[in-house]
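Quick one: the structure is below, questions incoming.
Note that one protein chain of the assembly has been removed; the remaining protein chains are unaltered in position.
The letters A, B and C name the chains in turn, as written, and every chain counts its residues from 1.
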Amino acid sequence: MSEKNLHIKENKIDSSVSLGGLNLKNPVMTASGTFGYGLEFTPFMDLASLGAIIVKGLSLKPRCGNPAPRIAETPCGMLNAIGLQNIGVDAFISDKLPLLADIDTHVIANIFGETVEQYCEVARRLEDCETVKAVEINISCPNVKRGGIVFGVDPVEAAKVVSTVKKSVKRLHVMTKLSPNVTDIKVMVRAVEEAGTDSISLINTLSGMAVDVEKRSPRLGTVTGGLSGPAIRPVALKMLWEAAGVAAVPLIGVGGITTTRDALEFIIAGAAAVQVGTASFMDPSASQSVAHGIDDYLKRHSMTLSELRGSLSTP
Amino acid sequence: MSEKNLHIKENKIDSSVSLGGLNLKNPVMTASGTFGYGLEFTPFMDLASLGAIIVKGLSLKPRCGNPAPRIAETPCGMLNAIGLQNIGVDAFISDKLPLLADIDTHVIANIFGETVEQYCEVARRLEDCETVKAVEINISCPNVKRGGIVFGVDPVEAAKVVSTVKKSVKRLHVMTKLSPNVTDIKVMVRAVEEAGTDSISLINTLSGMAVDVEKRSPRLGTVTGGLSGPAIRPVALKMLWEAAGVAAVPLIGVGGITTTRDALEFIIAGAAAVQVGTASFMDPSASQSVAHGIDDYLKRHSMTLSELRGSLSTP
Amino acid sequence: MKAFSRATVLYNRESECGARRLGLKLKADGLRPGHFFMLRSPNTIDPLLSRPLGLYRVLDAAGEVLPVKRQSPFSGEGIEFLYNVVGRGTTLLSEKQPGDELQLLGPLGNGFPLPQDLGTDKAIMVGGGMGIVPFYLMAALLKDGLFLFGARGAADAALAEDFSGLPCRVEVSTEDGSVGAKGLVTALLARELTPDSLVYACGPPAMLKAVAAMAASAGARSYVSLEKTMACGIGVCLGCAVKIKAEHAGARGQLKMVCSEGPVFDSVTIDWDDIC
Partner (left out) sequence: MKAFSRATVLYNRESECGARRLGLKLKADGLRPGHFFMLRSPNTIDPLLSRPLGLYRVLDAAGEVLPVKRQSPFSGEGIEFLYNVVGRGTTLLSEKQPGDELQLLGPLGNGFPLPQDLGTDKAIMVGGGMGIVPFYLMAALLKDGLFLFGARGAADAALAEDFSGLPCRVEVSTEDGSVGAKGLVTALLARELTPDSLVYACGPPAMLKAVAAMAASAGARSYVSLEKTMACGIGVCLGCAVKIKAEHAGARGQLKMVCSEGPVFDSVTIDWDDIC
């Protein structure tokens, strides 16, 4: 993992970071599914203030997703059961990508499939799109060929997806996004690392549920859904820290990051970069504020980003 | 599982419940480690309003627990790293139990050990204490004989603890408390059920962590700790619901229950009873309010507790 | 212009009918009837999500309701919301005092299509309860509006007095008959509806479904403002999906987002069976 964090004097901070070949101007990205295709946010912030934007998960064919209700609020969090609704990789390439060609930050495509082959095919179609710099593999999806068990909770299946996608592409950086719904995150980290991932992002949503006690019915159309937001931050941080203990590739922290301080927790615990997710719903400029806030912290503490990374002093 | 929920007219509600032989006057208990030895709460509430109190986890020898800081607040939750500090089972029997002899509710002892033998020995010592009606086995403890891996994440080790404790006692009801830090809670449910547990409580705390970004040090003396409180409720509820799909023994829902509505979510999803934990720190009479609130709900909806249990209407 | 901004509370008082009036100091333009804002308390992350409230009226620099002119879009120095306290978010909102700050995102949504653009200068507006909200500004745009207001009782019905300065006929129905006609607002609509009516409706889903059905069978056009639980308000979370009839589905499929493609929809496009 090559580094490029120069601490320049005179209050100019270089917070750029290289994730194994993928150079970001700063360590702040937006989490898939919480930032649309990016352009929705231009009235509220400057996309160029971000290290990268990660767009909504793409599948081979368009998907219309799950029945309503699709979201439910929980204490300091929210459940979603969007069901990976998306316009499909082809419509993304033809309709959305041209609009993103000129923005001054990297575009990363989050991809998923119901079979290993579908993952690869989506990645292959993106391989020729210059605007897309990396794919983030969402392995928190049911494997239809294996009775619907989620790829992301089985190290063998997860590794199969990653190694096959990695072989299908040349130019694209391959980031793998882990599910937190596992006994030991370190097992998953090792599995996808051996499978050749270039970086690892974690965590996706925790499995959760809520009930309307007056109607005695689930508050999500699909009964269970994914929990995100500040509530899950302690869990995400612990997994990031555990992963940092075993990973050689760069790690990207995700889960409940709302403020600069939250992002710093992950970087101090070992993250090379972070993703801001649900926070963008609370404040559409949250990711930009976090990016600026990290610069301010580095300035105030006269540190470089690489000095900060993993600087946690443990007893 | 025998039932004893009679819906009596004239606004008298019978919310008693039988957990496979253990008869509770209502389905509300207090969670271990959040209610001391019960007596601390007598200035604030009537212990007799509860179905049972579960006391702080007991080990064979006294334990002094972990270094400070031991608690850290997180969004709608808290982390603790108390380290299972306790006075030991013998001091509990000689000093605390006599004081509990006359309270008008059941006393359940939460027990743990570092080896299977220690679990059994604690249970055996409680077997002769009339005041204790049940033991709740906390399997979220490191197994020192197996390199510190937690009993509760390994179905084989968990089953070993449960079946051995079950064989060591005759009179005592054996409740097993599951850890949520596993890929598939159903596997653990089946394992402890086959091992002979009389009931199952879930969940214990989620693994979590927090960092002080100014000091760049962990906010807990042990770096990581257990996350509890409203933040984890959606995760607990989902696990309870999954467990209800496979369990034959009664289930006790725990995790983030703060209000009556929260408790009802678990009962509607299939819980026979619930435990109120961290909420007792926010309001020492929270468990009593929940018990009363459940009665009110049953009255308002003219339902019996057993009609309510598992009444979730899914699509 | 859509923006995410902080605004100071000018007033936040209960009106005669129990609903609350919230005035905020905020320079805003491009405001149209049917627009909404996402509101939240700053410095609080529980409740996590912002709450959508429809734009009611526009204020001047002194915090007074702007005398209405027939112009759209509207602009002003402040905006007024009218809301009911129903749960945690609105309870928190009701505790805000003059001088307190709120965060708000908006104006959002498409708003109602203007009668002028639909080739007419009159329209029948049907509002149930808080469904009154979009029609103050709409009535201000019409030469000859008709507002049918369905209220639960006399207290609710008092809200109609807000419309007294507007060039708009107001008919009220109450469920208990205490004011105006007794019964549902759809009975009033039945009396007025003709094939060339242009109907706008906002209110509970069952009312909207009934209005849509009545308009369709009379051969009249109708537009409805829908509600869904929202997280983002800007079309990115895909949480507020509403189902469109297959024959009206576009290339993007049978779902539309209420926040960004609505909240106002031509009622013939909606799959009402999916709504209630």
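One rule holds for everything that comes next: a contact is a pair of C-beta atoms (placed from the backbone, for glycine too) under 8 Å apart; a residue touches a chain by one contact, two chains touch by 3 or more.
Here the structure is a predicted model, which means the values were calculated and not measured.
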**Study point:** Among shown chains, those touching the left-out chain
**Key:** A, B, C
Point to revise | Absent-chain contact - pick from B:Gly36, B:Pro142 or B:Gly293 | key: B:Gly36
Exercise for review: From the listed residues B:Gly229, B:Gly255 or B:Gly270, report the one that touches the chain absent from this view.
Suggested key: B:Gly229
Review point. Touching the left-out chain: which of B:Pro69, B:Gly253 or B:Gly270?
Key: B:Pro69
Study note, to complete from the structure: Answer key for B:Ser15, B:Ser49, B:Asn80 or B:Asn110 versus the chain not shown reads B:Asn80
Check your understanding: Which parts of chain B are in contact with the chain that was left out?
Key -> 33-36, 40-41, 43-44, 56, 62, 64-65, 68-78, 80, 82, 85, 87, 91, 229-230, 258, 278, 280-285
Practice item. Against the chain that's been left off, what residues of chain A make contact? List them. Key: 75-76
Point to revise | Touching residues on chain C - with respect to the absent chain | key: 43-46, 88, 91, 97
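FYI, only the chains that are shown with their structure count from here on.
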Revision key, fill the gap. Computed over C-alpha atoms, the centroid farthest from that of chain B is that of chain C
Practice item. Averaging only over C-alpha atoms, locate the centres of chain B and chain C and give their separation in whole Å. Key: 47
Point to revise | Sequence positions of chain A contacting 2 or more other chains | key: 74-77, 229-230
Check your understanding: At which residue positions does chain C touch at least two other chains?
Key -> 45-46
